[in-house]
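A single protein chain has been omitted; all remaining protein chains appear in their positions.
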Amino acid sequence: MNVWASLILSLIAIGAVATVGAVAGAAVQFFDLSAAAWLFGVVIPYLAFVTFIAGFIYRVTTWARSPVPFGIPTVCGQAKSLPWIKQSRLESPFTKLEVVARMALEILCFRSLFRNTRMTFKGGRPLYGPNQWLWVIALAFHYTFLVIVIRHMRFFTEPIPGVLKLLEALDGFLQIGAPYVLISGFVMAGAATFLLLRRLAFANIRYISLPNDYFPLFLILTIAGTGILMRHVFKVDIVAVKAMMMGIVTFHPVAPMDIGMLFYIHLFCVCVLIAYFPWSKLMHMGGVFLSPTRNLPNNTRAVRHENPWNYPVKVHTYEEYEEEFREKMIEAGLPVEKEAAEEE
Amino acid sequence: MDAIGFFRDRKKEVLSKWRDAVFASYPPERTQFLKTKNDPFGNPVGHQINEGLAGILDYLLGEAGEEDCAGDVKAGVSRFLDAILRIRAVQDFTASQAVEFLFALKDALRDVADAELEKGHDVPDTRVLDRKVDALALEGFDIYCACREHLYEIRVREVKNLSYLAMKRANLVREIPGLEPSGAAEEE
Partner (left out) sequence: MADEVPKTSEMVKIDHAPPSTGWMDTPVVIRKGIYSYPAKKPTLDYLSMPFGREWSPLDADWKLPPNWLDILLEGMRERIDRFRSFRLFMDICVRCGACADKCHYFIGTGDPKNMPVLRAELLRSVYRKEFTLAGKLMGKMVGARQMTAEVLKEWWYYFFQCSECRRCSVFCPYGIDTAEITIIGRELLNLLGLNIDWIAQPAANCFRTGNHLGIQPHAFKDMLDFFVDDTENITGVRVNPTYNRKGAEILFVTPSGDVFADPGTYTAMGYLILFHYLESLGFDVTWSTYASEGGNFGFFTSHEMMKRLNAKMYAEAKRLKVKWILGGECGHMWRVIHQYMDTMNGPADHLETPVSPITGTRFTNAATTKMVHITEFTADLIRNGKLKLDKSRNDNLNVTFHDSCNPARGMGLLDEPRYVIQNVCNTFHEMPESTIREQTFCCGSGSGLNAGENLELRFRGGMPRANAVKHVHEKHGVNMLACVCAIDRAVLPPLMDYWVPGVGVTGVHELVGNALILPGEKKRTTDLRGEDLPGVEEED
């Protein structure tokens, strides 16, 4: 599938999702269809959430249940060896604690992605410059995503915890606009756009991209876009949204009729995203914790790694070997077993 | 103005056109990486080609510094030709494809000259450069052939060493004292 087909397909998909959301919103707003409000405001969110949780658990447990027959960490630094040789504890962990530290660095700081460097010459001397813009963008994207998810907890909690208020205050520290512009939304949208453009701009990345690489980016951009629009342009009734969300979390769902079309697009996209999540590449979120090249200690010569399905194999025994070559071995003066046995 | 001086003033343009033509001989998924990643160790192929093209053009326009090639300009340009052709000799190119990049330089020169002509500027006679490029191309063929020959020599040597060792192992070889085994002698 070439790039155009991939792009068009994923655009059709995202268009369809947004349209469904918009139609639902219109049905509620203009035709007072309470059935649509129930379906898209209550039933689908519940279903999506259940799919997400069940799917996530299913995927992670499937991985976790598969055996890890061999200790195969990718070693990225000096191993623990002689006492006077300095071990690189984060890059070649020996103990469990060191593994945890390596994993933390990987998961929280994207250590491996940070490794990209570029070398140039300056006056004949090699100069290692950072070539880590992918790392920067990826970090920005993931952390703002996290902030946004946490920020949205204000719709699900009553009273709103102080931590959330603090986070929101930090997020809006620029104090521009009314309500304040929250930086995270814009940064995330920017980063997602960047990731999308990167996919399109680099010939070799474009070549490996599939429709299901573009689709989640489009989905996230739609969600971010509608979110920003709702906060700053077509403001929605926050009180009604909160009432609805509280209804959902307290299992006393209500189907509000007056929140607006934009909100239904936003909500439906979010539902699609979380329902889609466990079945897609987005599961790298869960998978990274289980990666055997990262979460195993490099101590396989010191501590035995067990393989649960280790089975006996056919080997060429010494006896078979000697049987074949005995005469030549004796002639060459090599010690043999059988001859020794006969002598005894 | 003579052709050399004329193109010296437009070297950047010529080089960029030439570069584009050379990289266009690689598949597109590759071209971008080759052209844009500027790292002599992360992208050695692209780096060597870039350096080589610039070096050859310098030579052609008589700008190769004497110190770059220890006074031997001819050896200097051979070094650049070798760097590029040595790579192309192990890539999926036929002999004509491998050397074609040198003729692309003619096109680049002509394109730049034509553009000036269209602007109504005077353009000098470029025959001298054409001949220089032809000479380079001929040398390029030699170098390409030498690289391919080198590959075959290496292959033959690997086979020879293997069979010699096999015979030696089977105790079939009795060496004449002081005489290097055949094959080993040719390696010198």
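Which chain is which? They are A and B, in the order written, and residues in each are numbered from 1.
In this section, contacts are C-beta pairs under 8 Å (C-beta built on N, C-alpha and C of every residue); 3 or more make two chains touch, one makes a residue touch a chain.
Small disclaimer: the values here were computed from a predicted structure and weren't measured.
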Contact set of chain B toward the excluded chain (per top definition): 24-30, 33-34, 37, 39-45, 48, 86-87, 90-92, 96-97, 100, 103-104, 106-107, 110-111, 114, 147, 150-151, 154-155, 157-159, 161, 165, 169-171
Touch residues of chain A, complete complex, unshown partner: 1-3, 5-6, 9, 59, 62-63, 66-72, 74-82, 84-86, 88, 91-92, 106, 110, 112-113, 115-117, 119, 124, 126, 128, 134, 138, 202, 204-205, 207-213, 279-281, 283-284, 287-288, 290-294, 298-307, 309-310, 313-318, 321-322, 324-325, 328-329, 331-336
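Convention: only the chains that are shown with their structure count from here on.
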Residue numbers on chain B that touch chain A, as the complex places them: 28-33, 37-42
Residue numbers on chain A that touch chain B, as the complex places them: 118-121, 131, 202-204, 207
